[in-house]
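Only one protein chain is missing from this complex, and each of the others stays in its spot.
Moving on to chain A:
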Amino acid sequence: MSESGQRPEDASGQEVKTTGHTWDGDLCEYDNPLPRWWLWGFYATVIFSLIYWLLYPAWPVADTFTKGLSRVTFEVDGEERSTHWNSRALLVREMQNSDAAQRQQEFLRVIDDSTLDDVLGNTDKLAFVNSYGQGMFGDFCAACHQTGGAGLMGVYPNLADDNWHWGGEVETIAGTITQGRLGYMPDFRDALDAQQRDAVAAYVLSLAGYEGDAERIARGEEIFQGREGGCYTCHRPDGTGLRSQGAPDLTNDIWSNIDVAGAEDDAARRALISQLVHDGVQREMPAFGDRLSDAEIKVLATYVHQFGGGQ
């Protein structure tokens, strides 16, 4: 260490080289040489970058870029494609050819060859269904039905409860996914006037277990079960609904079109149902039969069945 005012010295007492500038009277900066191998290391990185630029996409040029010599080959629908090196193409290839992808395909075949009982009773197969199904549900279903199948009131039915419009067996769910569904209830704006609709609403609420004005309910029953409304044709005389028509069960407190359970009072509940009878219902779920393989649909149906409401 140098005393104040002295030039720095090295261990053997020789004055060391500094940059020559002095701050605050005695602050100097060493000008020690870099080791030469460090310079070689720098040259090595320069050579590395030259090779890299040659092989991989590197330099932006106007609205394009240098593509590099390295290429990735992958298959799309059985057709071989080749592109400059990029990680998206690598991902496509990985998703097709990697060990994991092949094991996945293998497991998918196992599910395809297994009976439903076997799948539902086997933890390994079920675990695969739940993990692969989750991915597919996210890709194809969750946009409407929401992650976990909770659905959206008024638009997309809840798949996690045990209330099914078309049936909750794995086969029926698979059918729904394959063909899609058209949910339709005609509007009664001309057939029934406001008072009649109100009466029907009261009767429907009584089916679901709500109490109400007995006289109004009796009038509603007449309309529901008679020719005036004819509701019984699809909803069945007991209100449990014809599954072939996708008619919902009216005898429970689960509502997928209107939030009856959340309504404030009897009048509000009746108003909701009355409005629905006035408007009718038209809902559509697209068909996935031409987009997914049978095995995938089986996995997806089993996954949805697992949400907790499967029958």
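One rule holds for everything that comes next: a residue touches a chain if its C-beta (ideal position, glycine included) is under 8 Å from a C-beta of that chain, and two chains touch if they have at least 3 such contacts; residues count from 1.
The rule is simple: contacts and distances are computed from a predicted model.
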Absent chain [UniProt protein name; select from "Cytochrome c oxidase accessory protein FixG", "Sodium:proton antiporter", "ABC transmembrane type-1 domain-containing protein" or "ABC transporter permease"]: "Cytochrome c oxidase accessory protein FixG"
Chain not shown: contacting residue from A:D112, A:D161, A:D187 or A:D266: A:D161
Listed residues A:L50, A:M95 or A:A127, member touching the removed chain: A:A127
Contacting the left-out chain in the complete assembly, out of A:P35, A:P60 or A:G78: A:P35
Touch list for chain A against the chain that is not drawn: 11-12, 17, 33-39, 117, 120-121, 123-124, 126-127, 130-131, 146-150, 158, 160-163, 249, 252-254, 261, 306-309
